[in-house]
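Removed from the display is one protein chain of the complex; every other protein chain stays in position.
Right, chain A next:
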Amino acid sequence: MISQFFVLSLRGDNIVFRDYRGDVPKGSAEIFFRKVKFWQGEEGEEAPPVFKMDGVNYLHVKVGGLLFVATTRVNLSPALVLELLQRIARVTKDYLGILNEDSLRKNFVLVYELLDEMIDFGYPQTTSTEALKSFVFNEPVVIDAARLPSLGPAALFIQGSKRVPGTSVTKSVVANEPGGRKREEVFVDIIEKISVTFNAAGYILTSEIDGTIQMKSYLSGNPEIRVALNEDLSIGRNEYGGGFGGGVGMVILDDCNFHESVRLDDFETDHYLTLVPPDGEFPVMNYRMTQEFKPPFKVFPVIEEAGPFKAEIVLKVRADFPATVTANTVVLRVPLPKTTSRVSFEMEPGAVGQSTDFKEANKTIEWSCRKIVGGSEHTLRAKLTLTQERNANIKKEAGPISMSFTIPMFNASRLAVRYLQVVKKSKSYNPYRWVRYVTHSNSYVIRT
């Protein structure tokens, strides 16, 4: 099992270090960091999450701008270790409200106490925030989320990670509110990450939705909760690629899995999930869907030659979702021919909250729109100057276009929480219940 666990900052500082077996030299954190920082493999310059050096196996994940690392000498299950590292990060976040270098340092005693309960002699014991509450006695020092510095370079890593932080909830599940009493509330978030690849003709080549129903409960007394999903839900794609019987309009999931607290007695028939939520944030259900859906954005790129040293790119974006919904932080990135030396932009008249940038270093243009309202259309024109006479096929040299965005209160799969019921302890008990939807882009690519 694992020999050591440690957390490093992206600068390589040792924030937390725990040795469980004493069979790996103390300098392992340093060795690890140097190896990862200057990784030179045949397969690129990013270290894979599992590698070995001098008989020590190093496994790591990046969470919230931190490196969570485990070392071992034995042939254990790498998936177990990587899941464990993710889980440690999540539990720590549950306790501290927010996970960063500062909060870890301010709470090191609590963190060590948690680690001792989560791992014994390198064996994972329990990583449920709920269960841990009975063994852990230190109280967290919550740092003020509002005063958080921007993540800076660390933001890069958050983007790279697939599990979206999701909720904006940054309060600790154990710490009391400043006012004294805890507010009774429960959050259910339907978070979907969509991947779509369009070919040059604008047809969809592949599309996929990775979804999570995430819950974070601050309810006291652990009441039972019932989550009702769509009635027209079906699971398992048959070989003909769609539902018959239910026909068009059904929500068909390829596959899904559930948190261990979920009881599925009524799921087959009524699509209810019943559970007593443990404390902390956890995924109630993960699902995957490749059924066709309407992509929220369509992009119409036109790339044209305009003389031997000139080219022009016109990007038109159409928001194919209801006008009641607004997408945030939409960014389009277009890689340009390597010979591009200058770009001039022409925005549409009356453009608000848009910005453009030509990244000289990697020859890419970035077009950001702070907001895009459903149903609207936007256009950008970019004129390129090339240093060399362009090749026959400028289209091949520019692109593919990638797009990132967040659309709150929208989900492409149409999976829905019909209602969220908290079993009442008394008549006056009426906790706050929040159901929120959000769609993130995962890999949204328009080929040219």
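By definition in this document, a residue touches a chain if its C-beta (ideal position, glycine included) is under 8 Å from a C-beta of that chain, and two chains touch if they have at least 3 such contacts; residues count from 1.
As a convention for this text, contacts and distances are computed from a predicted model.
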"BHLH domain-containing protein", "Alkyl transferase", "Beta-adaptin-like protein" or "Phosphatidylinositol-glycan biosynthesis class F protein" - which is the UniProt name of the missing chain: "Beta-adaptin-like protein"
Selected from A:E139, A:E231 or A:D320 as touching the chain missing from the view: A:E139
From A:L8, A:L66 or A:L84, residue that would touch the chain that is not displayed: A:L84
Of A:H60, A:K93, A:K216 or A:H378, the residue in touch with the unshown chain: A:H60
Contact with the hidden chain (one of A:D94, A:D189 or A:E397): A:E397
Contacts of chain A with the absent chain, listed as residue ranges: 1, 16-17, 20-25, 41-57, 60-62, 72-80, 82-84, 86, 105-110, 112-113, 116, 120-121, 123-128, 135, 137-139, 141, 159-163, 195, 197, 199, 205-206, 208, 210, 236, 239, 254-260, 283, 285-286, 288, 290, 335, 362, 391-393, 396-397, 400, 402, 442-443, 445, 447
